[in-house]
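With one protein chain removed, the remaining protein chains of the complex are shown where they sit.
Right, chain A next:
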Amino acid sequence: MPDTAAASPPRTTFAAEQARRRWQARLWGLLCLALAAGIGAALSTIAGPLLLILAALGLRLLAWLGLAPSAMRHALQGLEGWIAGPLRALDRGFDLLEAMQGPGDLPAVLAGLLGGAGLLLPGMLAAVLLAAGLARFYRRSAIASASADLAARPPRPGDAEEHQLGNILAEIALAAGLPAPRLLLVDAPEPNAGVFGASHGQAAVIATRGLLERLDRRQTQGVVAHLLAAAGQGDLRLAAAVQAVLGTVGAMVLVFDLPFRRAAWATLRDLLLALAGRLPAEAADRLRAGLADSASGRSMEAMNRALSIADRWPPFGALLVAPLIPWVLLTLAQKLLASLWMLFVFGWPLGLLWRARRYRADAGAVQLLRDPEALAAALRRIDEAGLPPGGGLQELGLFHAPQQGGGLEFRERASLAFPLSPPVQRRLARLAALGADRGMARSLGEELRALRALRGWRAALVLALMALLLPLGGALVVMVGMLMLGAALVSLMGGAALASLVLRL
């Protein structure tokens, strides 16, 4: 006989729940930031020296063209003087690395290599600027891009249900103290809704017809309250920032694709237009996809095809390809870094961050409506409908993002390996703690207890699966770690080679 009183989660208030989730989100946000800085530094080993070479070449070209030659030469000398310090430190680091006797020398070697970290600075700075520019573009284009992607339309004037939804939006906006967002509708049978926009002041709620048909007024209020609470808590800006970080990683490896892929040039053009504020918002999706492609395995296939000319015209092809070998090695290392990072490193804390934000928005919705049951009923109703998986990055705005299906989508959306939305059961359990009917909500504790209560062959099966999965998972982590370390080392060597090229210019 299960003890229902002990099984139900302890009651909490929406204020306490929001404070708790805010701290969680801050924690995961900091981790995401640190991981983004880490991949930025790793990719800057090439991008930094490359930018320095470009700057030096540009200055030389301007001087050669007769444009203030003395000033250009001064600038060039200043650049060389600034580079010399970190390069010397890097040289010393590599000398120490060659002369290394045992692990005791490691600190000195690391200190030497870290002295060269100044060379990363141009790349890091460019990455930060790029991310800021991309975030601005994604914020501005959010509504137009989402409505183009989902084929959204303005509400029909005579339609009673759509008019009612507009009323609900105005009501909840009053409760949240926000300006009423725009309403757009999608003619789709699945019940779902999302919020998109530049900020809480300029947002649009996009709802499907399925939502209007399946949910009653109270449940719809619950959904809208979640969306407006999320917008009020700053989710729209955060969504743009997340997309910008993912896009920046793609943009930093895009350079390597330029010789091999014509699509890379198109993406580069889109990127520059976006940074200049000239790219139409409808093209935001194309840019997102292009940048994601350059950091995924698909672009490596294009490179393989391009390099296959070595086989097609035996003597000349090989001669053509041979000088490209160091470039190809660098490309492989950087792409491996970027795609492994997206698949195995960044998705996890990002998913946790976004899940904490979802719980926080749920608690915020309870604060707005003072009716946890409205939201819980809406969640149950939408869950019954069984949404089709998918949605890409548009998922960041959705009320309920369906869980990932099979392995195919996992590969196709390599950037987000971890589900962005918490399981409905957990959300219902948290809402029950905030005062909603328990219904079919099960908390994590109950699930664990249920697992523990398994007897006989089922328990043996679970144990065997876990015993099988644990070493496999461990091996995966070690393998990924080794791969990333190797790729980082190749990048470091390549960066150093490029950097020494700078001095000889």
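We adopt the following convention: a residue touches a chain if its C-beta (ideal position, glycine included) is under 8 Å from a C-beta of that chain, and two chains touch if they have at least 3 such contacts; residues count from 1.
Keep in mind that, in the parts below, contacts and distances are computed from a predicted model.
In the listed set "Cytochrome c oxidase subunit 3", "LemA family protein", "ABC transporter permease subunit" or "Acetaldehyde dehydrogenase", the entry agreeing with the UniProt name of the missing subunit chain is "LemA family protein". Within the whole complex, the absent chain has one touching residue among A:168, A:251 or A:433, and that is A:168. Touching residues on chain A toward the chain that is not drawn are 160, 163-164, 167-168, 170-172, 174-177, 217, 368, 370.
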